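Inspection log for the structure reproduced underneath, given as structure tokens.
Complex shown without one protein chain; remaining protein chains in place.
Which chain is which? They are A and B, in the order written, and residues in each are numbered from 1.
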Amino acid sequence: MPLLKVENLSISFRQYTKAFQQTALIVVRALDLSINPGEMVAIVGSSGSGKSLLAHAILGILPYNASMAGRLYYDDKPLDKKRVETLRGKEIVLVPQGITYLDPLMKAGRQIHNGQRGKAAHQKTLSILSRYGLDEKTAERYPFELSGGMARRVLISSAVYSEPRLVIADEPTPGLHIQAARRVLGHFREMAEKDAGVLLITHDLELARQTCDRIVVFYAGYTIEEALARDFDQVETLRHPYTRALWQAMPQNRFSAEDGRQPAAHINPEGCIYAPRCKDASDLCRQSIPYQPLRGGYVRCIRKEHYDT
Amino acid sequence: MILEANDISFRYHIGSAQILSQFNIRLQRDERVGLVAPSGYGKTTLLKILAGYENADSGSVLLDGRPIQDYKGYCPVQMIFQHPETVLNPRLKLAVSLKEAGLLPRRILDGLGIEDDWLTRYPAELSGGELQRFCIARALGEQTVFLLADEISTMLDLITQAQIWDFLLKELEMRHIGLLAVSHTMELIQRLTTRTVTLDQR
Partner (left out) sequence: MMNRRRRTLLLLLFAIIFLSAITIAGAMLEERATLTDFTQKNLPPDRTHLFGTDFMGRDMFARTISGLSLSIRIGLLTALISTLIAFLLGTAAATLGKGVDATISWLIDLTMGIPHILLLILISFAVGKGFMGVLIGITLSHWMSLARIIRSEVMQLQHSGYIRVAEKLGVRKALIVQRHMLPHLMPQLMIGFVLLFPHAILHEASITFLGFGLSPEQPAIGIILAESMRYLTMGYWWLAALPGLMLIITVLLFNLAGKALVKLNNPASAHL
């Protein structure tokens, strides 16, 4: 039974397109994914593909002018705004992107146990800190006294304190050296081994491939493919032409640049969102494209038999 | 032309950590150099000093034997930053920001895939990848001799990254512009550069 299930999620924003004209801008169109307990799933996609919005939607913290449609299930029960408010920070936690999310006026220890008093809370804080190679002095420090790497570990510590069942990590590695990034992702892997579900939002495909179980690819507000991490070992096992182009563009592969770019949010082509860039696009691609299973994963491509090797 | 840093040291405040100490580097205009170091080792700071955005506490940065701060007007050493949205004025249409680099040939706009339609828009209306193309174009003004690239493709998707570097490498070669590039991805550095410098003192 999946821990979290997202079905056909869409998100739109009310915006002023001209000075006095308000319209709804659809940014996320159709997202589908699921996470099982003990699993680490990566979401990869370029900026503007909707990956951070998904995290905000799950946590019920979308901005005031956003509205969403579609279904969210947690523990097989619908996850609505009221329910997520009781779970957020306890069963479901977010590890934010930047270390600026630490409260500059609060000691690290307090941020980890979230103000709980008593010896037990203190002991637990210290044991979590030591798990991440930090000593008890760290608990007494203010954020400005921490190095970037330490601050990141404090953020992770405060996330695991409540023993969450679902961890959402929003770009936890940019700006980190490769070894440091691997170490951070190692910590998330440990959480998964304790049976939590980990959702890793990243744009670093290589890192996702090395550390996660499954990879879901976002493109212009759609989930276009769900693959096993090992499917990325060679291009032939990938299911969608966009994913294949991504693979080819990796510096360690061919570093080849396919033409075109992700369409802007206000452009809404009929049918397949990738068709304008796709070499194999045909008239068939103008109809609406279902998200369907293929070889242990999913793909949103009508010509999937093309990629069925 | 040669860009060189001689024995430069730097720290942000008295009493804070020494970011650079007695660092030396020499760049020719026909080479492409990769700069590798763990995070927090002052790569961005070094690039800012080389481009004249910061002054070193001691030591000198010379372009053709002249201190970089002495170059008034268009600086021949141009830096491209990691986050394009921080270096574009949110209240200006992109055409105006672009114009600050002087007249750019059509070739550059086409090569970077900048569409005419984008020129009349504001930064908030475009994605980070699209904005970065403008920042790169702006750094390629006629008098640019050295280009300093601070993780310019980290926030981009792989395909955009490949597109941009594909164009940049050709452009740099054609105009004999020297490159100093910072990236965390060794595979990318190996694709781009002719040699690497490691910043591991501290």
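We adopt the following convention: a contact is a pair of C-beta atoms (placed from the backbone, for glycine too) under 8 Å apart; a residue touches a chain by one contact, two chains touch by 3 or more.
Being a predicted model, the structure only gives us computed values, none of them experimental.
Peer 1: Would you indicate which residue among B:F81, B:W118 or B:F167 is in contact with the undisplayed chain?
Peer 2: Per the contact definition at the top, the residue touching the missing chain is B:F81.
Peer 1: Touching the left-out chain: which of B:A51, B:I108 or B:L126?
Peer 2: From the options B:A51, B:I108 or B:L126, the contact with the absent chain belongs to B:A51.
Peer 1: Consider the whole complex, including the chain that is not shown, and state which of B:L62, B:L92, B:L169 or B:M186 touches that chain.
Peer 2: Of the listed residues, the one touching the omitted chain is B:L92.
Peer 1: Check each of B:D64, B:E100 or B:E173 against the chain that is not shown and name the one that touches it.
Peer 2: B:E100
Peer 1: Kindly note down the residues of subunit A that lie in touch with the hidden chain.
Peer 2: 13-16, 19-20, 22, 64-65
Peer 1: Kindly note down the residues of subunit B that lie in touch with the hidden chain.
Peer 2: The missing chain touches subunit B at positions 51-53, 72-75, 78-79, 81, 86-89, 91-92, 96-97, 100-102, 138, 141.
FYI, only the chains that are shown with their structure count from here on.
Peer 1: Roughly how far is subunit A from subunit B, centre to centre by C-alpha average, rounded to an integer in Å?
Peer 2: Taking the average C-alpha coordinate of subunit A and of subunit B, the gap between them is 30 Å.
Peer 1: How about subunit A: which of its residues touch subunit B in the complex?
Peer 2: My answer: residues 45-49, 147-149, 174-181, 203, 205-206, 245-246, 249-252, 255-259, 261-262, 264.
Peer 1: Within their complex, state which residues of subunit B touch subunit A.
Peer 2: 37-40, 113, 126-130, 151, 154-163, 165-166, 184-188, 190-191
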